[in-house]
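What you see is the complex with one protein chain gone and the rest in place.
Chain naming follows the written order as A and B, and within any one chain the residues start at number 1.
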Amino acid sequence: MIKRVEVNYRGIFQKNLGKKIGSDIVMIASRMGQKAFSNGRYSDSPERNGIPCKYFAFVSPDLAEEELEAECGAKLEIDEANISVVLDDTMCKGVEPWGWHGIRPINERVVKDGCLLVFSRKSHDELLKFIGKKPYSYRLAILDGDASLAGLWVNKDDLTHERTLGGIAAIDPSVISIEAVEAYLLEKTKDKRRADAARAAYESLRQEAKPPRVQTVTPNEGIDWMHEIPVLPKWFEMQEGAVVPAVKRGFEMGPRGQTRNPGFKRGTTKTQRPAVRFDLCTKCTLCWAECPDECFDPTTDGFYDIDYQYCVGCGKCAQVCPVKECIVMVDELRFEDDSSPWEHWKKDSQDYIQWVEDKKGKDRVSYPVVTGKGMTVTQGEVMPEGKIVPVRRTEEVEV
Amino acid sequence: MSVAIATAKSDQSDGVYEREDLLNGCQAVAQGVCLADVDVIAAYPIRPYTEVMDALSKLIADGKFDAEYIIADSEHSQFEIVKHASSVNARAFGGSSGTGWMYGMEALVVTATDRLPPLFVVGNRALDDPGAFGVEHNDAMAVRDMGWLLCWVTTPQEALEHVLIGYRIAEDKKVRMPMGLAMDGAFLTHSQHMVKIPSVEAAKKFLPQYDLAERRLHPDNPISVAPQANEDWVMEIRRQNWEAAKRARGVIKDAYKEFNDIFGDRYAAPYYFDEFMTDDAEVVLIGVGTVASPARTAVRRLREKGQKVGYVNLRWFRPFPTVELRDSLSRFKAVGVVDRDFAHGSPDNCGILMHEVRSCLYPAKNRPAIVNFMGGLGGRDLSIADAQKMYDITQQAAKNDSMDEFVTWIGLRE
Partner (left out) sequence: MSTAPTIDYEKIKGVHKIPLEELYTSGHRTCQGCESATTMRGFIKSAGSRTVVTGATGCMYVANTSYMTTPWIVPWMHTQLGAGGSSAVGMAAGLRALKRKGKIKDEKINVINFSGDLGAGDMGIGGISAALQSDYDLLIIMYDNESAANTDIQATGSTTYGAQTTFTPPGTKHSIMQRRWKKNVAGMLAVGHPTCRYVATACATFPPTDYLNKVRKALEIGGPTFIHTYDPCPKGWDYHPRYSNELGELGIKCGIYPLYEVVDGNVIYTWDARKSGKGRIPVKEFISKQG
């Protein structure tokens, strides 16, 4: 018997976290007398900030290590997962790590009666608005919390690592038991707080816990997956000399007037997206000029529409925007589709303003410069239509 | 199989040769490059191939040839310049010797995987250390598995002609692989012979313009070349290159036929190799490069004594003429393989050519006895007497296929 655990994480921000979880599953399962090993999906490397990546851990009570390695280790991607951990709930919208991979459902690898374990503040129903249907039943477990996003050098020690181990123990004690998790954490860190965090996560996912955090997802729950999974061409269908046709040249004003790479959209990289109040826009061009992903489409009336399919949610546009409340980064899960915000605004500006303010809500998350150093949440305000409040002056430099 | 020495028959066509001149191997290659109307040349000095570049720069200085001539800062840069010139649809030429060739190895690898068809001359030279100028074949052979065309010539006349033939094959749209034209350092690069120089018209008639077509890098043809690939793609790309190397065999034949049509019957089928006095031979030697001369002379002398010996001069090393050579060699009782290279610690401690020939013969129904000779390393000469000794040993092998000494070093002080 083999138990496969998959950890879906955000490139770089959660690189160390994903690896730590994988490593500790191996350490704990080994102490329980099982054979186990762990690896990452090699093609994710070199990792990029935000791009969906995977780490794996494999555990078996009865197989020899070599057999376990042969079953699980000789592959770059696994076919099935008993537990799929999702360290950032915005990945529920699908994951696309590289070109020609397609946007895949987050539960793609989850087996029958397996479990999708998500860190989220959302409810089961809210998450299932984004997750694809499966032909069989599986479990959806939610560990209450925000995505832990740190950096390559800065570790954000917010106990997500310990809580994940406790959560896995609750879902399938045959992978790692909560007693083994606690004993391991205590021995390794001499810090009771860490064992307690694992235990609390474990308790929150038990059947008798209130409210219930583990729910069975039946075959008709979830959405019909709308993204096509590409079929890779055969060797004779590819151009020789490793040649690829360039993106066709094309530009016109307006939504999606710029041609873009059709083989690799980048939208699943983002955890937040920029929400724009066009009525506050001063047409300063900075969001467009500073976008490293060329997502802004200039419109004939001097605004900049956004192609959310390609936006990676870096937040540069919100940062450089000189007007208060004009561009605000908003949780990606508040949006159902990638349609053009400018078109919406043009169609009905009042309706748009109301819609976008509704999406923005009141919470404004601001990040310190250094990643992983926590964040502050402040209250936002609704700007009356057309009320332009400068927040920073961009230095005018004549070159 | 006919007896064919390339230089022996040449005078059938009138007007295709412009004049005759005394040229060494390097100068002959330079003439070939000139006739091929090469667009970009990148030079970097290393003996013995350097004289090719010396000759080309003089041709340009004298206004006899029009090409961009770039003095590179290293072999790596030199080969990269050639590769990228080739990518924009310019016919490009480079070359090197010995460790210089190895210094640019990274560029040589990607030229092949990008499937670009420039031509490089390799004036074979021993690898350092110690620094030595003499011939050894390990340098050129280092690209044998990378997707290169690789052939050895034995005379300045062949050297000149194979610049044209080489571009013709390499640039064929069925092939598009880089071409390595190898010639023995000193013995060929610096040996002067009378060479017939083709006319510009004849050369032009034989060698069409280089056209990379849909793969050329130009603003009118926007493409991306060699994006980063993960494991979803590389195997398919390798297969494409594998097929191209296979297809090259047919294109080589076509190219020689076309060459013969214009320049007279210069080369005999099967083109990939020449056989000398093999019709009724029982024992042959096979080798590449200038060892052909002493070997063939030894054959003549041994024939006078009634010994049934012959010589096979292997011209094309990549693609390897597997079927043709297997058919040919399996006629004999014993084959002696002459290696001017080394492959230390390899199976039976043989040389590279031995491994190739032996592997090629494995599926043959009648496998001849086979022995290996290591000789002429670091530029040491291989004499007629050496060749006779090799024939003696191979003839013994024909009688006794279980010799203790599988590899014999020739010309070693021991």
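Please note the rule applied: contacts are C-beta pairs under 8 Å (C-beta built on N, C-alpha and C of every residue); 3 or more make two chains touch, one makes a residue touch a chain.
Owing to the predicted nature of the structure, the values given are computational and were not obtained by experimental measurement.
Colleague: With the missing chain put back, one of B:Leu23, B:Val40 or B:Ala295 would touch it. Which one?
Modeller: B:Val40
Colleague: Looking at the full complex, which residue from B:Ala36, B:Ala55 or B:Ala107 touches the chain that isn't shown here?
Modeller: Going through B:Ala36, B:Ala55 or B:Ala107 one by one, B:Ala107 is the residue touching the chain not shown.
Colleague: Which is it among A:Glu80, A:Glu221, A:Asp293 or A:Glu343 that touches the chain not included here?
Modeller: Of the listed residues, the one touching the omitted chain is A:Asp293.
Colleague: Name, in rising order, the residues on chain B that touch the hidden chain in the full complex.
Modeller: 37, 39-40, 42, 66-68, 70, 72-74, 76-78, 80-90, 92, 106-107, 110, 209, 217-219, 221-230, 232-233
Colleague: Hey, which chain A residues sit against the chain that's not shown?
Modeller: The missing chain touches chain A at positions 11-12, 45-51, 98-100, 151-154, 233, 238, 242, 244-249, 251, 253, 258-266, 269-270, 284-286, 289-295, 298, 307, 310, 312-316, 318-320, 329, 367-372, 394-395, 397, 399.
Heads up, the rule we're going with is that only the chains that are shown with their structure count from here on.
Colleague: Find the geometric centre of each of chain A and chain B from their Cα atoms only, then give the gap between the two centres in Å, rounded to an integer.
Modeller: Using C-alpha averages as centres, the distance is 56 Å.
Colleague: Which residues of chain B touch chain A in their complex?
Modeller: By the definition above, chain B touches chain A via 113-116, 176, 214-215, 222-227, 229-233, 235-237, 239-241, 244.
Colleague: Enumerate the contact residues on chain A facing chain B in the complex.
Modeller: 42-43, 76, 98, 100, 232-236, 238-246, 249
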